[in-house]
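Note that one protein chain of the assembly has been removed; the remaining protein chains are unaltered in position.
Then we have subunit A:
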Amino acid sequence: MFEATQNVMLKPTETWREALLDTRVMDLFFTVHRKIREDSDMAQDSLQCLAQLASMHGPVFPDESAQVSYLAHLVEGLLSMINGIEIEDSEAMGISNIISNLITMFPRTCLTALPTDLFTSFINCLTLLTCSFGRSAALEEVLDKDDMVYMEAYDKLLESWLTLVQDEEHFPRGCFVQPAIQVFNSYIQCHLAAPDGTRNLSVNGISSHEEEEINELQEDDRELFCDQLSSIGMLGRVAADHCIPLLTNLLEDRVTRLHGQLQRTQQHLMATSDPESMDRKVLDDLYEDIHWLILVSGYVLADDSQGETPLIPSEVMEFSIKHSTEVDINTTLQILGSPGEKASSIPGCNRTDSVIRLLSAVLRTSEVESRATRASLTGLLSPQMGKDIMWFLRRWAKTYLLVDEKLYEQVSIPLITAFGADTEGAQWIVGYLLEKVINNLSVWSSEPGLANDTVELLVTLVEKRERANIVVQCEGWWSLAKQFASRSPPLHLLSSPVQRTLMKALVLGGFAHMDSDAKQQYWAEVLHPLQQRFLNLINQENFAQISQEEAVKQEIIATLEALCGIAEATQIDNVVQLFSFLMDFLSSCIGLMEVYSNTPETINLIIEVFVEVAHKQICYLGEAKCMKLYEACLTLLQVYAKNNQCRKRSDATAEEDQYQDLLLIMELLTNLLSKEFIDFSDTDEVFRNQDQGTPASSRPVSAADVVLYGVNIVLPLMSQDLLKFPSLCNQYYKLITFICEIFPEKIPQLPEELFKSLMFSLELGMTSMSSEVSQLCLEALSPLAEQCAKNQEKDTPLFIATRHFLKLVFDMLVLQKHNTEMTVAAGEALYTLVCLHQAEYSELVENLLSSQRDAVIYQRLADAFNKLTASSTPPTMDRKQKVAFLKSLEEFVSNVGGLLCVK
C-alpha cells in the first residue's frame, strides 16, 4: 500500500543538479539503509528513498554521460549493498522497486554504456535475486501467508525482465540467454513436484498436501498468474533452444507417467470394492505438474490475442528455422499424427521439430485423457487438466493453424508443412480437435468451466472463414450439428451458456465455404428444425392450453436459448441472413409474451432474446431494418406493460423477478440508444439487394419513441428499494443520462408524471447514490440546461427544475465535501446552469456571503467568487468561456473549498 501510492518518479529541476549528482548524497542513502535495515519500518522508508533516486530523470542531468555515471554509481552501490547482506523479508519489495525503477526510467543507451563488468554483474545479480525471490514466493504459497511480500517482489522483478527482454536488440546479442535459462528453470522447478521440483515443499523438506474448497469466483491460474506467465513465456522464447525441448521432455515424461498411473489405478479399482480407498496423491501431483507445463508452454509458444490475428513469435519462428535442416519432416509429422503412441517409441524421434513436438506432447496429454474417458475413468481425471488442454489448443490454433506465409518475412518449412493452408497436417489436426471437442461435450457436460473452454475452442475453429472451411468438411461437424438440432442427449445436459455458445459456433460454421447444395442441407439441418419445431408448437390450436405442460415449456425455453446463441454469432458478413431469420422469431415471441404472461422465467428469457438481438445487430442495421427492430421492441414493451399493469404478486421471488426484467429492459433500451454512438451500417448497404423500394422517409417509429416509451414503463416500476441493487441502479442512471444527452428536446414534452419522476431520479442520484451515479446525473444536467437556453421559454417545468438543480450543484461544490474527480462534471453542470439562471446565481452568492460573520472569511470568499466569474461576465454558452470557468473553478475549490465544508 505504502509503495503503491509512493512510487512517484523523481523528476527534479536543474537547481537540484549540484546536490543530487554529488555521489556522496547517494552514498549517504546507502549508508543510512545499511545502518537501519534491521528495523523493518525504517528500512522500507530508506529503500523508498533509494527507489526514488533510481527513478531520477529529466533536466537534472546535464547530458548523457552524467546520467551514465550516475547510473553506474547507483548500480555499484546497489550491488555492494545486496551482495553484502542476507535480504530481510521487509527489504524484498523495496529492492525490487529500485531495480524496476532504474530499468524503466533509464534509457537503454545508458544501460549499455555501463562498463561491461558492471552490467554483467548487475544482470547476474538480478538473475540470482529473481530466482531466490521466486523460491521464497513459492514458500509463501505453501505456508498460505496473508502477506505475500516475496510474491509481490517476484512479480516486480519478472516485469523488469520483460521490459529488458523486449528491448533485446539494444543489448549485446545473447546476453540474456543464460539469465533467461536460469530464471525459467527456477520457475519450472518451483512448480513441479519432487523429486524434479520443489512444489509444496516447506523449508524442512516436508511436503504438504491440503485440499481446499475452491469456488467458481476464484480465478484460474492462467488468469491469476498471467503477468508472471507472460514474463516466463518471454524468457522461454529468448532461450528457446533450452526451454522448448525442456518443456517437451518434461511433458512427455509426465504424460507417460500419467498413462501408467491411470492403468495401475484401473487395475486397483477392479481388484477392490472400495473406490474411496484410492490415494489420489500421485495422480494429483501429475495433474499439477502437467497443469503448469501446459500453461508455460502456451505462454512460450503464442501470445494472447484480442481480435486481430496473432503472429507466431519471431523467436519461436527463428528457433524452428534454425534447426530445420537437422529435422526429418516425415518423422515430425508421424509423431504429430500419432498422439496415441509414446513419442520416444517412434524411430528417429530425435530429429523432430521441437515446436511441433511440444504441440504433439499436449496432444498426447489430450489423447491419454480421451482414452481414460472411454475406459470409464472420467472420475479419476482432472477437469482442470482438461481445461488447460482446451485453453492451450485454442491459443495454439489461433496462431499456428493454417499459418499464413504472407504475414512473415521468413517461415519455417516444418511449421508450414505441418500446419499451412492446404496441408494434410492442418486437415488432420482440425479433425482431431473437432473429435476432441465432441468427446468433451459428451463426457464433461457436468463441468461448466471445461465445457465452456471446449465450446470456445470450437468457436475459434469456425470464426475464421479459412478454418471453418476445413471444419465443415469433417463428418463429425455435421453429426454434431444434427445431434444438437435434435436436442438429444448428451448435448442437452450442457449448461445454458455452453449451449448458447455451441449454437453460436454451429451458426458461424454455416457461413463457411460449401457448395450450394451442401449449404442448403446444412441450414436445413441446423436452423430449420429449430424454426419448424417452434412453429409447429405455437401454431397448434390448443397451444394456450398445453403451454404449461413441462415438455412444451422446455421446448420453448430451448428455442429461446438457441435464439440468443444465434444472435451471438452475428458478424458483419452474416447479419443479412441472421437478421431476417431472427426477426421472424421476434414477432412470434411477442405472442409468447401473452401466453406466458404469468410465467416470469419465460418472460425474462423472451426479453433477453430482444436484448441480445439489439446488442449484436443494431450497429449493422440500416434505417429500414432498424425501424423493424424498433417496432418489435416497442410492441414487446407495450405487451409487457399491459400484462404487468394491475398485476399483484406476493411470492418470494416477485421482487427478484421484477428486478431481472427491469434490468433487461434497461439493457435493451441502452442497446437501442447505442446506435447513436456506434453505427457500422452504410445506409443499408449490406441490405441493399433485399430492401428495394422501402421508403425511408415514412419513419413510423424512432429510437427516441421506443426508448421514451420504455422509460415510461420502467420509471413507475422503479422504487428506491429496487435501486439498492447496484447493477440495476447503474444501468438505470446510465440510461437516463443517455436520454438526456441524446434527446434533450424530448424531455420537455414528457407527460407530467414521467417528467417529475425523471427529475426526482436525477436529484436522488446526484445526492444520495454512489459517486459514479452522481457523476452520471451531473453529466445529464448540461444538455438539459442547454435545451432550456435554446427554447428561451421561462417558467416551463424544465426551466424551473434546472433552477432547483442550480442550487443543488452550487451547494455540492461550495458547501459539501466531494471528491475531486466530480469537480469537473459538477463544474460543467454549474456553468451551464449559471448561464441560464444568472440572477438566481448572484442571489445564492449574496446569501452565502451575507451569512458570514467572520470578516476575513467574508473577504476571502468574496474575492474568490469575483475571480471565479471574472473570466466570463456575463457568462454565455461558449466553449472557450466554459473552459476558462472550469479552470478558475479548480482554483476556487482549492482556495475556499475547505473553508466552508468544515462547518
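Heads up, the rule we're going with is that a residue touches a chain if its C-beta (ideal position, glycine included) is under 8 Å from a C-beta of that chain, and two chains touch if they have at least 3 such contacts; residues count from 1.
In this section, contacts and distances are computed from a predicted model.
**Student:** If you had to name the missing chain as UniProt does, which of "Eukaryotic translation initiation factor 5A", "Mitochondrial import receptor subunit TOM7-1", "Protein transport protein Sec24-like At4g32640" or "Delta(3)-Delta(2)-enoyl-CoA isomerase" would it be?
**Tutor:** In UniProt, the chain that is not shown appears as "Eukaryotic translation initiation factor 5A".
**Student:** Give the residue, chosen from A:Glu409, A:Asp651 or A:Asp721, that touches the chain omitted from the document.
**Tutor:** Only one of A:Glu409, A:Asp651 or A:Asp721 touches the chain omitted from view, namely A:Asp651.
**Student:** Which of A:Glu213, A:Asp422 or A:Glu541 touches the chain that is not shown?
**Tutor:** Of these options, the touching residue for the absent chain is A:Glu213.
**Student:** Out of A:Glu219, A:Asp404, A:Glu601 or A:Glu843, which residue would touch the omitted chain in the full complex?
**Tutor:** Counting the whole complex, the residue in contact with the absent chain is A:Glu601.
**Student:** Kindly state which of the options A:Thr248, A:Thr265, A:Thr331 or A:Ser382 is in contact with the chain not pictured.
**Tutor:** Only one listed residue reaches the unshown chain, and that is A:Ser382.
**Student:** Under the stated touch rule, tell me which residues of subunit A contact the chain that is not displayed.
**Tutor:** Touching the chain left out of view, subunit A contributes residues 211-217, 283-284, 287-288, 291, 379, 382-385, 445-449, 451, 492-496, 544-545, 548-550, 598-601, 604, 642-643, 645-653, 656-657, 660.
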